[in-house]
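One structure follows; several queries about it will come next.
As you look at this complex, bear in mind that one protein chain is not there, while each of the others sits in place.
Lettered A, B and C in written order, each chain numbered from 1.
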Amino acid sequence: LNPTPMLNELESGPWPSFVSGFKELAERTKKPMLRGVLDQLEYSYNTKMGYWKGGLVTVDGYGAGVITRYSMIKDKIPEAAEFHTMRIQPAPGLHYNTAMMRELCDIWEKYGSGIITLHGQTGDIMLQGIEEKYVQQCFDELNEAGWDLGGAGAGMRTAVSCIGPGRCENACYDNLNLHLKALKHFVGVLHRPEWNYKLKFKFSGCPNDCTNAIMRSDLAVIGTWKDAIQIDRDEVTAWVEKKGMDALVNQVINLCPTRAISLKDGEMHIETRDCVRCMHCLNAMPKALSPGKERGISLLMGGKNTLKVGVNMGSLIIPFMKMESDEDVEAFIEQIETIIEWWEDAGLDHERIGETIERVGLKQFIEGAGIEADINMVSRPRDNPYFKAPY
Amino acid sequence: LNPTPMLNELESGPWPSFVSGFKELAERTKKPMLRGVLDQLEYSYNTKMGYWKGGLVTVDGYGAGVITRYSMIKDKIPEAAEFHTMRIQPAPGLHYNTAMMRELCDIWEKYGSGIITLHGQTGDIMLQGIEEKYVQQCFDELNEAGWDLGGAGAGMRTAVSCIGPGRCENACYDNLNLHLKALKHFVGVLHRPEWNYKLKFKFSGCPNDCTNAIMRSDLAVIGTWKDAIQIDRDEVTAWVEKKGMDALVNQVINLCPTRAISLKDGEMHIETRDCVRCMHCLNAMPKALSPGKERGISLLMGGKNTLKVGVNMGSLIIPFMKMESDEDVEAFIEQIETIIEWWEDAGLDHERIGETIERVGLKQFIEGAGIEADINMVSRPRDNPYFKAPY
Amino acid sequence: MSSPERKWKTIESGPHTYEEALHPVVRKNYGKWKYHEIPKPGVLMHVAESGDAIYTVRAGTPRQDTVDMVRLLCDVADKYADGHLRFTVRNNVEFLTPNKENIEPMIQELESLGFPVGGTGMCVSSVSHTQGWLHCDIPATDASGVVKSMMDSLYEEFKDMKMPNKVRLSTSCCSINCGGQADIAIVVKHTRPPRVNHDHLAMVCELPKAVARCPVAAIRPTVVNGKRSLMVDEAKCICCGACFGACPAMEINHPEHSKFAIWVGGKNSNARSKPSTMSIVAHNLPNNPPRWPEVNEVVGKILNAYKEGGRPWERVGEWINRIGWKRFFEETGLTFDDNMIDSYRHARTTFNQSAHVRF
Partner (left out) sequence: MSSPERKWKTIESGPHTYEEALHPVVRKNYGKWKYHEIPKPGVLMHVAESGDAIYTVRAGTPRQDTVDMVRLLCDVADKYADGHLRFTVRNNVEFLTPNKENIEPMIQELESLGFPVGGTGMCVSSVSHTQGWLHCDIPATDASGVVKSMMDSLYEEFKDMKMPNKVRLSTSCCSINCGGQADIAIVVKHTRPPRVNHDHLAMVCELPKAVARCPVAAIRPTVVNGKRSLMVDEAKCICCGACFGACPAMEINHPEHSKFAIWVGGKNSNARSKPSTMSIVAHNLPNNPPRWPEVNEVVGKILNAYKEGGRPWERVGEWINRIGWKRFFEETGLTFDDNMIDSYRHARTTFNQSAHVRF
């Protein structure tokens, strides 16, 4: 290994160091690419500029899933002339058994650098550092082991789910199942992008939104419920006995955003029609309170980050859909198909669906997607008279 | 009088009827114009259309203040062929003595229809119904009696003040005095409009904003204070004794927008640095609480109604200025001059100053007007990185 | 315009001075008030630091007054208020007197003259009033008639103080809305793009001004019968009426297609919540003179629900924010529809960017 004084600074301190990891891997495997990458990174740290450029590499039949990186300084550092990434879709909920994991590592070490990111922000396992010539073989072996490439480009992207029913008492639908079904359904356009721009799903089991779906997915599928919060009175009493009345008032009642909770004869009372399913009281009293029994999902649309229009949080489009049976799943996928058809027509190149909705109008969008207007879609009715109604 | 069956419907019911008023006046004075106006109004009620068009009438040396109305159906109803309005500036606070008032009525009856609006939304006395040939004479007599025309067109407009120190315990500055001084200062451009568009002042003694300044004036001058709310402890106790602790909690403490009020050992406590001077607690307990002693004004800018950009509420531009001495008044007028100069440069034709600020940018505006940035100007810092700072 | 024999030389005095217009007790205690009470509807008591008290009696007027009416009010002022009177920003008249005994006779006299005493505290006060067919050059309806019809229905609410908080109404005869934001507002809503009257236009229009006035660039120059004129891209036009103010040939008013919309939740005071603009809650109501029963009915529904459900100090908009828009529509019996979803400049900021949902 060449000296990397800058990077070495990142080996001190208590947090696990990626630099140490890379170095140890390089020492053991002696892969020149790893040395090259460390050298190029050191060079970036010194010059404060990046030196990768894109290109086009893919596997047979696919149009996306490999992020291509060629070095702009390969004359200086030839070992990392190519440093492509393979995006791999993990299981919903990011669950593994060690057999799967070890197999993945073995294939990856065989063909690639051995650097592995768990996980990319969109949810992919990112296998970072492979040369073009090994991509197909590596993919074939991975695919045979049950793995498939993730998304890139103007198509469906890899999705993320929270752990949901896999461990969480708040899960209002089986998000792992829906994730799997939906992504399998759209697998074609994930591999062969052909839309206006990317489209991301995220599946959160409840409005705590542990996948940050609202902010970073075009289609945020968030569990919710319609009926009253379930209250275990004994556990409420136990909670108050343990934490005190002050805590009940200051940390639960007072923090309900719509003041749906009040004290009636010293008992906590929740006015269901005032509750907006924010989750706070359930979070504060997990043993005593649980979501209602009539569970399902809300669909929020248009989440994305800063580019062009500024950050856009997803907007509530479908307040509620049941998500229990296979038919529910099918109805959901059909609805998404209709939405995408509309977007394919109405959208522009490189326009996220939230941008299209904003440009064209929410009313026009719901008409196009066959969704009924609902007051829950807006925080308030319009404050200007600037519309033409068809009367 | 001709039959007006539609209008007659507006003579029944308990609320005082303008139709009866007009008719009685017409019966007594026999002015044909009144008959004509009733007939034309009846005609409008039948056809559901208006029939006035504008024109240009003014008095010697002025370019505004008379709203000209010619009938579009004068062939049908010749008596109201002309029906101009003279806008007259009342005293700040809309105070009168009966001598002033009677004199005004007498002059008006001599030259005009005798219809008088108290008051127009902008604050004018509107003398409605005069022919062009009497306008100058009528004005001369009114002017001799101490009255002057109000604004119209692209210049300074007539202002409104709440009753302020004339009766109200909440008044934080002498708004009647500032109104008089400011409007006298800008009297030239009120009479001879030459700006991009209209500019309206409104002067409210406190944040209750009884003149609706924030919504309907480009320059909303609203009284406020900097130090702690004055508390008369005995009156607090008396209030609680009379209304009960529930009322204190539910109607005062709980309604403070920033939770600046709490109960400490059963006593009401106001955390001054959390108070945003909303007025609510003072309104609820007028005997016990009063504004602090360090009083002055906030300047909000850009209020206007619906046209083109949609409603725009005024925005806080100058959080605080003292307004006690003549120097304070002068400093204020100077600041307004600077602001107008900026607007004259930066604004477009028919662009209200709030529209200019929005188009050009609040930062650019405050730079131009020599006002320092203050976090109170915004509800939050920007959520996008889209700026170029001069570093 | 000025007649040659003019003798008076104009004094550009601006607003009338106010000193002489103030009641002597006001002058004495100017800026030194301590507190107020509302002893009964229509009556205020303000007490000064000096211990002086001044009583105010407030009464409604039609706003479109006459010299005769004003003289009657002056008579009352002379008799009971030491020759002083004032008007409120909502067109109510006020008489100030230090003499408590004057209150009841004054109330009786005002009422017998037809001026209802009230408009104080938690009442429905007089309506913000505009010009309408009586005087404006661009109205699609009347103002005074709408106001009169509404106040007839709300008479008792004006004279009483049984609302959760003040209720401010306004009305406007075109969507420019000179009447302004209010708790409940009745405003004309155009529903068709303007028809261009090409003959008229040729005579009266400064074309570039009219083009510039359109916020959505829907107006384009064209040539009709060899004359320069304008055309409207009807797909783009948002029926705002801005062009009509610039050019009377952009005829947007229509006896049938100019409708009414009802708006709620406007608030200008800073008390508690920040000031807020109004939201549309009903539209396509007919312009139905002389009594406009359809708009009155909607206003009634809203006021009833608010009176029933509002908590003390909650303005209409604050009540709605607490119970949520969903319940507002349920409790008033009005219907939310997709036209009420904002589509203008800042529409995105009104989207529900959360999973907060009410069922």
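Following the convention adopted for this analysis, a contact is a pair of C-beta atoms (placed from the backbone, for glycine too) under 8 Å apart; a residue touches a chain by one contact, two chains touch by 3 or more.
Just so it is clear, the structure is predicted and the values come from calculations on it, not from any experiment.
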* Asked: Of the chains you can see, which ones touch the chain that is left out?
  -> A, B, C
* Asked: Of the residues B:81, B:231, B:270 or B:316, which one touches the chain left out of the display?
  -> B:316
* Structure fact -> Contact with the hidden chain, among A:33, A:86, A:214 or A:375, goes to A:214
* Structure fact -> Filtering A:59, A:152 or A:317 for touch with the omitted chain leaves A:59
* If the hidden chain were put back, which of A:89, A:196 or A:356 would touch it? -> A:89
* **Hidden partner chain, residues of chain B it touches** => 207, 209, 214, 222, 224, 226-227, 257-259, 273-278, 298, 300, 312-316, 319-320, 358, 361-363, 366-367, 373-389, 391
* Asked: For chain C, which residues touch the unseen chain?
  -> 270, 274-275, 346, 348-349, 353-356
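By our rule, only the chains that are shown with their structure count from here on.
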* Of all other chains, the one whose Cα centre sits farthest from chain B -> A
* **Two chains sharing the most C-beta contacts** => B-C
* Structure fact -> Between the Cα centroids of chain B and chain C the separation in whole angstrom comes to 12
* Asked: Using the average of all C-alpha atoms in each chain as its centre, how far is it in Å between chain A and chain B?
  -> 52
* Can you give the whole-Å distance between the Cα centres of chain A and chain C? -> 49
* Residues of chain C touching at least two other chains -> 175, 215, 240, 277-278, 344
* **Residues within chain B bordering two or more other chains** => 306, 310-311
